[in-house]
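Left out: one protein chain. Kept in place: all the others.
To keep things simple, chains are lettered A, B, C and D as they appear, and every chain counts its residues starting from 1.
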Amino acid sequence: MTLVLEAAVLGVLTGGVYALMASGLTLIFGVMRIINVGHGALVVLGAYLSFAASRSLHIDPFLTLVITMPVMFLLGMVLQIVFIRPLKTDREALSVLVTYALALGIEGLLGYFFTANYTQLQAWYDTASFPIGSFRITYVYVFGFALCLAILAVMFLVLYRTTFGASIRATMLNRTAAQLIGIDVDRVSAVAFGIGMATAAAGGVVFGITTAFNPGSHYDLISRLLTIIVLGGLGSLRGAIVAALIMLVSEDITAVLISPVWANFVFFVILVGVLLIRPQGLYGVRVRDRL
Amino acid sequence: GGSTTPTAPAAPITIGVSVSQTGDFSGDGKALVQGYDLWAQDINAKGGLNGHKVTMKYVDDTSSAQQVVTNYQNLITVDKVALVFGPFSSLLTIPASTVVARYNYAFPEPAGGGPHVFDRGLTNVFFVQPAAVEDNLVSYTKYLLSLPAGQRPASAAYATQDDPFTQPQVDKAKSLLEAGGIKTSYYKVYPAETTDFTPIALAVANSQADAVILGTQLPDAVAFPKTFVQQHYNPKTIIETTGPDQGAVFSGKLGANTDGIMVPAGWTPDAKAYGNDKFVSEFIAKYGGTSADISADAAEAYSVGQVVDQAAVKANSIDNAKLISTLHNGSYNTIQGPMSFDATGKPVGGVGVYIEQWQSGKAIFVYPATVASAPPEYPKKSWQ
Amino acid sequence: MRLLRQANNLKVSGIVVLFAIALALPAISPDPATTNIAVFTMMYIGLATAWNIMGGYTGYISLGHAGFFGFGSYTLGLLLAHLGIKAGYTPFLFVPLAGLATAVLALAIGWFALRTRAATFVIVTIAFMFMLQLLAENLVGLTGGGGGLSFPVPPWGGDYFNTPYYYAMLALATLGLAISWRIRRSKFGLGLLAIRDDEDKALAVGVPTRAFKLTAFVVSATLVGMIGGVYGYYVTYIYPQFVVDPLIGISMVLMVFLGGLGTISGPVLGALILEPAQLWLAYNFGASRLYLVMYAAVFLGVILLLPRGIVPSLVELVERWRARTGPSASAPSKAVAP
Amino acid sequence: MGAFLELVGVRAGYGGGDILQGLDLSVEEGSLTCIVGPNGAGKSTVLRVVSGLLRPTAGTVQFRGESLAGRSPRAILGRGIVQVPQERSLFPTMTVWENVRLGAFTVHDRSLVAKRMAAVCETFPIVAERRHEPAASLSGGQQKIVEFARALMLDPSLLILDEPSMGLDPKTRSLVFNTVRDMNKAGRTLLLVEQNARSGLGIATHGVVMETGRVRLQGPGQEVLDNPEIGRLYLGATA
Partner (left out) sequence: MEGSHRAFGVRAIQGGGAVSLLQIDNLSKRFGGVVAVDDCSLAVAPGSITGLIGPNGSGKTTVFNLVTGFIRKDTGSVSFNSKSIDGLGPDRIYGLGIGRTFQLARIFPRLTAVENMLVPVRRKGLRALFSRADWGHEKARAMEMLEFLEISHVANSLGGALSYGQRKLLELGAVMMAEPQLVLLDEPAGGVNPALLERIGDRIRRLNDRGITFLLVEHNMSFVMNLCSEVVVLYRGRPIATGAPEAVRKDPTVLDAYLGA
């Protein structure tokens, strides 16, 4: 029983890391109706940037966010302007292709500069832990979880409490109408993509500390992140968090109770079950469609 | 070796290899290339393979079966390479070996030792490692069971990827240890795609077993000890099938906490095997770093070259058919020790696999005593 | 009118010539390196065409078709193993059985998955694919698990070896194209396109959307399953992670997008370009480690230059050019359809 | 100096040939101009050209003597031209309140926004009644009202309405038409497209009849209304 409890606690903590990574993905979808299959690669890129920065500047990985988040933000704007903006028709479908190609490109470049060997970010808190009963919790998960909550809170406030946030949401819902009320839809889209990438950078740090990664790690990552945001409801930040927790907790408990080889399976069963009942996901809204 | 080579200048040849530069196996692919390149440099320095200057041609298989099949067909039929060497992992070696067999090429390979490599009825495969994969942990079990009854671990926990490379080793070790009276307190197989190993590591820690035997690749080889450190769990002995043998790539992530971790290894920089000193010094000269940075993959690749070199000399030919029949007979010296091959290409009569242990930041041979540079540290010290 | 008929004749004769070339290919260029690439290219022509029947016509993007591919592979492999079929030509006769089994599976999966739409459907298909992969890995007693499954190895020599597989793939691709073409022109196909455009409206005008979608899904999966069977026999040894490979699923989708979603010739063109390019780039530039970057660049280039896929973009270009130079700059033109 | 808004020789289309084929149109300052014409004549296309959603391939578009051609919709809005398009233009999952509020996206003076909000709520009670509900949950006519209300959040110098009466019940329609007329009386310039041609021309100071991408007739509203041929072709029998 304690094992199950521990697994649940651990699931919640690692779930926070995934929630952070998934939130950027769901944000980009929410704002741009783009399934950014390159998001996993962006997280890995973020992890590598932090790796390089903490190596060369000898600073704490979390501190590198001061550098990597703005860098990734700018990079995101550039990528959006160069590769996504030119898509005039069929944006939703084509952007899958474009972002997939971006992922391949990023994987290739990372392989070129960092080799394909596994790397991991290091900090004192990646093995240090504190006891809770018989169980020990590692600091990095707590920090990661806190970072996740902080970033999500900021994002939530920006999106739902500022005019700029409203303009982002408006752009996603109806481009033409947004243009007609004076929103610079191009700029807004670029900024939103930049924000999504900046969160990928934040996710990358925590991911990089808790997991060994190499340039090819993004395939696994993106399939997990996509399932999370769909379970949570596309475009919903709250959904991304809850779904990430469900995913990790259910997997960890299955691993303990049944067997790790069935952990993913159980999660997929949950996913399919939920979607059969609520096709829009846990917190997704079904937009009433012109009836 | 091969000091009696007749050195009539002969046409240069190309040796083709498909390696994973991208995808799942890309990390190991790079080490293979280093080993092969170093061998090619050596062989050319002494006049070539039977007098043929050697060029290596590498092509990427993106860690996919489809590409590896394509690559060997292309290497053989388009590039008309004289010889082919093996790729990384059993997964790719098997589809590749059927293609190579179709063209009657010899297929010496450094990394495809999984069980099904040898049961496909092929006669051209030669696995250049001291023992077939499933026997990798046998000497470790011998060592544990040789301990005095009072010190011997009472219980063992096992966890392994469901990978055709790791799981057979762990399963064999488990049956041998159980037969020897060591109780199994935990056994779990986990998927190869797992990225979060913590729950399994926690379960292992919770079992409080004296011995921990893990069927790992690199990422989990690091993740398990990390969790043990976090949880302050100190088993008496830990062995991992792969990972700790990869030098700095491994230790870089665990720091001082590598100490005491064991790994089965066919090769170590310190082994007094045939040509090993030269290999190590040249490797460092060519690629930099220290001996600890050398991956066993590279040494295995280098051994493939050594075996082929000796076979070519012996057959006095680099013709594939002759090489195949020659390789099935006799013994060959490598930096992993002497070895020979049975009809299916499985290594036989070799010295078996040694045990390497990290001590004071270096991986050294500790068992068997004949090759050991220090006694095993047992029980392992507490984490720092 | 006459012009139209002439254009039609041109099209028909073009198809005949292309098919003749495809038939004669092993004779024209018998070296194994070429036929090997031809086997895989033909395989992807079939896969992309099959995928397009679902994804292109109904707009339901399945990224999980690799699941059917792997399922077909495993079904054929297990059939051959349990029935003790010897290597040679007989295993090809069992391919339709693999297709049948895949059809049954697709019916079950489709029944669930097709309750969802759009992005959710995409993810559900991915989830089902991973479930299949996990089953192949975990049901060790049945499939051999991570250790893989062996097919009998035909005794054919290196120079001839690829040829039977090539024809098997060609046959399946041709079958796929015939079905795709027939559907595209039929009332049923029109219903599928209506679903793609506006599913609720389609319901309102009496299109039984569920039955239609499910039919398209099963047809598409069946073809993919059969192709998977031949693939398994070709590479002679399969692992869960190699046949239920998300990248195979993604590749077929990319080819369709590249060539032109919902067109008949688009998937063929996409496969003809992408598969050899990928095999060739990996082979020639793989060692430089920049192969992925180049592949991505080729890809991005094509998308940015021909954003709607090659076929529709070219059709549009031609139409525009006609509108500009033609005698009557009249009604905006119809695009799509090859 | 030319008219308030002046289009000369405008050609524009959607890629497959020109829809507008050399269109000339001028809108006087302070006028209420109403464009009528058969379906597909190009009325909405003209409006799209003016608001910058569509780039003309030839001809000039001038507003207060300044060229608009090639400017972004945002820049054009900045010059005081606001358009309510014909098709649904609300943000469906955002609340009614947010939708209306966004009408004043370019206004940074909070108190001004609040004042206009209040005024709009007074004229169109539905905005306040359903303020917290997503716009998509409104009925067709209610949505149209909210769109109109949103346009009033700016104080445009030229307000362009594409079929403002579509979907409105008779009471609401007269409310909208009255509002339009009052705005015009207060000096604002308006440009409408109406299929409800008689009512539209009835309140208009200027009428424009369009046909296949060209202006067929232009003149005072009443004159167009009384033209028998136009009546037969485009206005239908008298209501």
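To be clear about the criterion, a contact is a pair of C-beta atoms (placed from the backbone, for glycine too) under 8 Å apart; a residue touches a chain by one contact, two chains touch by 3 or more.
Bear in mind that the values here come from a model prediction, so they are computed numbers and not experimental data.
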Completion exercise
Filtering C:L114, C:L193, C:L254 or C:L274 for touch with the omitted chain leaves C:L193
Practice task
Determine and list the chain D residues touching the chain excluded from the picture.
Solution key: 14, 16, 37-40, 43-45, 86-88, 126, 133, 137-142, 145, 163, 166-174, 195-198, 232-237, 239
Handout entry: Interface with the undisplayed chain - residues on chain C
Key = 182-183, 185-191, 193-194, 196-198, 200-209, 330-336
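The definition used in the following text is that only the chains that are shown with their structure count from here on.
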Practice task
Return the chain pair with more inter-chain C-beta contacts, choosing between A-C and C-D.
Solution key: A-C
Problem - Centre-of-Cα separation between chain D and chain C, whole angstrom - result: 49
Completion exercise
Cα centre of chain A to Cα centre of chain D, whole Å, reads 43
Problem - Per-residue overlap in chain D, given as positions that touch at least 2 other chains - result: none
Fill in the blank from the handout: Shared-interface residues of chain A (touching two or more other chains) are 107-108, 111, 261, 264, 289
Practice task
In the complex, go through chain D and note every residue touching chain A.
Solution key: 51-53, 72-74, 77-78, 82-85, 88-94, 98, 101-103, 105-106, 134, 136-137, 150
Handout entry: In the complex with chain B, residue positions of chain C that touch it
Key = 31-33, 36-37, 40, 134, 137-138, 145-148, 150, 153, 156-158, 161, 234-239, 241-242, 245, 247, 279, 282-287, 289, 291-292
Exercise for the section: Name, in rising order, each residue of chain B that touches chain C in their complex. Expected result: 19, 21-22, 58-62, 64-67, 69-71, 73-74, 76-78, 91, 94-95, 98, 102-103, 114-116, 120-121, 162-164, 167, 191-193
